[in-house]
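The structure under discussion appears below in the form of structure tokens.
Only one protein chain is missing from this complex, and each of the others stays in its spot.
Note that the chains are named A, B and C in the order they appear, and that numbering of residues resets to 1 at the start of each chain.
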Amino acid sequence: MKKLLEGSRAIAEAVKLCRPQIVAAYPITPQTHIIENLAQMVADGDLAAEFINAESEFAAASIVLGAVAGGSRAFTATASQGLLLMTEVLYNIAGMRLPVVMVCANRAVSAPINIFSDHQDSMTMRDAGWIQLYVESNQEAVDSIIQAYRIAEVCELPVMVCVDGFFLTHTFEPVEIPEQTQVDDFLPPFHFERTLNPSNPFTLGGGSEPDNYLEIRAQQQAALIDAVNVIQAIGADYAKLTGRAYELVDSYFAEQADTVLVVLGSTMGAVREVIDSLREQGQSVGVLRLRCFRPLPAQALVEYLSAAKRIIVIEKAFSAGAGGIVAAEVRAVLQQVGVLIPIDSYIGGLGGRDLKLTIIEDVFHQSSLAKSTADGVFLDLKQPGTATKQE
Amino acid sequence: MDKRDPYRHNVLTSGHRACSGCGEAMAARMVTDLIGANAIYVNATGCLQVFTTHNQQSSWQAPWIHSVFANAAAVASGVEAALRARGDDTPVIVQAGDGGTFDIGLQCLSGMIERGHDILFVCYDNEAYMNTGVQRSSSTPHAVRTTTSPPGRLSEGKHHLKKDVLSIIAAHHMPYAATATVAFFHDLKAKVEKAMTIKGPRFLQILSPCPLGWDHDASLSVSVSRLAVETGLFPLVELENGEVTSVMRLKQQRPVQDYLKLQGRFKHLFNSTSTAETATGNANGAAEIRHLQALADARIRRYELLQAETEWDTVRASQVQRHGRGGYRNTGQEAAS
Amino acid sequence: MGTVKDKTNATTDADVQEIRFHGRGGQGAVSAAALLALAAYEKGYQAQAFPKFGSERRGAPVEAYVRISNQPIRAHNQVYTPNIVVIQDSTLLKSEPVLQGLKANGLIVLNSAHQPSQPEEIENEYRWICLPASQIAETHLGRPLPNTVLLGALAAVTDWDILPGLAQAIENHLAKKGKRITEKNIEALHRGYESALQQGRADSRKEIAP
Partner (left out) sequence: MNGLVIEPGSTLAYHTGDWRTQRPVYRDKWPPCGQTCPASEDIQAWLAYASDQKWEDAWRKLTERNPLPAVMGRICYHPCELGCNRKQMDSAVNIHGVERYLGDMALQKGWRHKPITDTQKTQQVAIIGAGPAGLSCAYQLARRGYPVTIFDNQDVAGGTLYSGIPEYRLPKSILAQEINAILELGIQLRLNSNVGTEISMDALRNDYDAIFVAIGAQQARVMTGLDNSSHSVMAGVDFLRAINTGKSIQLPNKVAIIGGGNTAIDAARCARRLGAEVTVICPQEPHGTQPGHPGAEIPASLEEVLQAEAEGVRLVYRAGIKRLVRSGEHLSGLEIARVDRLHNLQGDFKPVLFEGTEEFLPAGFAIFAIGQEVNWKGLEAVIEKPANNITVGGDAAGKPRFAATAVGSGFQGAMITIASLTGTPPVYEQHEKAEITVKQLHLPYYPAVIRNESAILERWKDNVELVTGFNEEVTLNEAQRCLSCGVCFQCDNCWHFCPDAAVIKNDTGYEIDYDYCKGCGICAQECPSGHINMEIVTT
């Protein structure tokens, strides 16, 4: 049954359904409502977990690392600076192949300090070895979290569910929360083979040498690449249970369109409106949302984008000194299979700047950037001197 | 599994790559065999982690995990909570060096204590960053030579004092915090065993001589550690809920020179050519030796190491007896069953 | 949905009603938005509510938004051109651009006994519902919290038929605070509803009815 819930509450309900035994977190806007809800659930006895108030995000990540190694399902959430403070541990969790699930309430990275949403935080973690799922809505956040636990535990890889801060976390919208019995059927009790246990003493996180570091990393890479199949299979399984299907990528007329926009996250809703409007006007446009960004679903990108004549990427993060991250990766994937479609790379929505429908629509009307060296063009950029000075 | 020794488990077994005469290896072997293999060990980055896990080989015969440098206490918090969630009362032990305790790991340690996790945190204090080649830490004593506190025309080694981490930790209303060192095995044993009977966070700071970083002969690790205590520079004390509840009395106070002279890290103080006192306010070698003596005297006064009403003194604690004074509870046989 | 069409955003199919709440930190603007969305959702509409993104500071100006629609609401953008503005504190009229973007013929629900003179620079014609919500609240709750009173007024001047839904939402929302407080708030909700009706603005109901 659908309920109108704040996104953070819906996320907390989803986490609760997964029966984590340990929740560890450190507050940071816009993640706070998620962990406040979880803390209340624990306080009310509705969630049989221990809520551990970490003294930093670095510690929170470390605690869930330890909790999973210690044999319990765990959850954490953070954003922005908190995610960056976790960086060392996130790489470590992935390298140790620990099935941790976290939510990143996506937020801009300072300086200047800015609490509003963009994707720079989780994008910066793209090489950490985590599976990254970027969700469009709170419904998808709920569904992805439940799937994330199973994906993580099957692959022995950590999963980061990326939820746009405020746009999703603070928004009340209708969400269907699965029944506990449904989730219990879908997600088996936590099992981690390498659990620290005196009856089978195991060394986790030992040193390696030039001799074998490469091989271990190669295994990690192979596991991430293989995870594409696991994510799809588990997604299909979930669809059977709930009727809600999620793919690696989410196409809205992408495969039929001459011009395809590529986006991530909650922007997709507005883009759908724009696509509808443009298609009503007879334009051959579509959009492809990368739900799964890590592992990069190369095969799906090729399938959905090869027939396009023009690709536009709007992304809420960039690789400073280079340009759009997603754009570069999409370009690389297509070029690898010999598809040379012009790709226009736009960066927008940074620091909470709303990607208004008009701005999105305007991108379709812009002439192609192809053959220019411009890459990562900033959208909605104010002219010098016109940026407001606000509180 | 190593079952060579029927009288101890060798939780930390042979083939590790610690330097010859390593005090930390010695201390860790004592601690882990006193606790046994029925525990989960969480290690911070550092010498102990590096020399015990190398290239697909581990010296640990108990479950052991290492994550990163700063987070051992937090990882342990997670492990402990996970075990508790599963109704498993296996003890959780953190092992860290002074870097992972005094400096980069202090925040996580503070969090672990504040949250009351049932964890024993053991700091093997060798008073500098030895793993990276002897750089100064906040545990490095005053006037010590390290590669980042070198003596020179304007310097007599480390300018600052050794951080009193024990007081910081005790100030958390800590159920149990104590110091120990390898030379006094039976004292160390009593403290480990006591710590293991207490619920909640517990802390042991174990002075662990480093032949490389302290620049003494490999055979002198125990002797040097004994002198650190006998001079008063490293008091052996116990604090419970922030109060000093026990000290090891010094039967006789030795002058600090006895300790300093064995170690190359203090050598510059004895042949100091620095005339820096007037120029920079730094002292010359002789004055620094007097300063170290004064620091020892102050610690002795603070903990009443000469007057304490206790029969537990440096002589009594050292004494051996025929067939030993008792060793380790856990043997390989016990752990196997 | 309704007769008020969004002319400022050509790409939007304008079946959406957008409501903007203005208040001060602590006055419950965000809660009010959520309660409104819940009541509408219970009535069968699609609804979305969210605060003005950012940190909340007690006493500082606060905004919250609601979208109500017959169609699923996909966009997560901010609200720029509301159909209705609810102003919980009349002092905000002077300090904040509370009427910014309000659609022509838009509705203003104001916590005030009197209708203020419309600033000259605003050309659009607006319809005002003014009621002393704080005083009403003071009478019924013992505290000048205008929130539920204004929601009652809003129910009175729209034809969403959400008065029972609001009462239910308030009951759920305040469940932890006890039956007495819940009852008083629901009473305040009804007083607001009645007060708005008594202003004889029945015509405005028709204008904005979805």
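Heads up, the rule we're going with is that contacts are C-beta pairs under 8 Å (C-beta built on N, C-alpha and C of every residue); 3 or more make two chains touch, one makes a residue touch a chain.
This one's a predicted model, so the numbers in the text were calculated from it and none came from an experiment.
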Residue in contact with the excluded chain [from B:Gln95, B:Ser221 or B:Ser246]: B:Ser221
Candidates A:Arg194, A:Arg310, A:Arg331 or A:Lys356 - the one touching the absent chain: A:Arg194
Residue numbers in chain B that touch the chain omitted from display: 1-2, 4-8, 10, 12-18, 20-23, 25-26, 29-30, 52-54, 56-59, 61, 182, 185, 211, 217-223, 315-316, 318-325, 327
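Assume only the chains that are shown with their structure count from here on.
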Graph class of chain-chain contacts, one of line, ring, star, complete, other: line
Centre-of-Cα separation between chain C and chain A, whole angstrom: 34
Geometric centre distance via CA averages, chain B-chain A, whole Å: 43
Rounded Å distance, chain B centre to chain C centre (Cα mean): 65
Two or more partner chains touched - positions in chain B: none
Per-residue multi-chain contacts in chain C, two or more chains: none
Residues of chain C defined as touching chain A within the complex: 9-13, 33-34, 37-38, 41, 46-51, 53-55, 73-78, 80
Contact footprint of chain C on chain A as seen in their complex: 4, 6, 29-30, 115-117, 164-168, 170-174, 266-270, 272-274, 276-277, 352, 354-358, 361
Parts of chain A lying in touch with chain B, wherever the complex brings them together: 21-22, 24, 49-50, 52-56, 58-72, 74, 88-89, 92, 96, 196-198, 200-209, 211-212
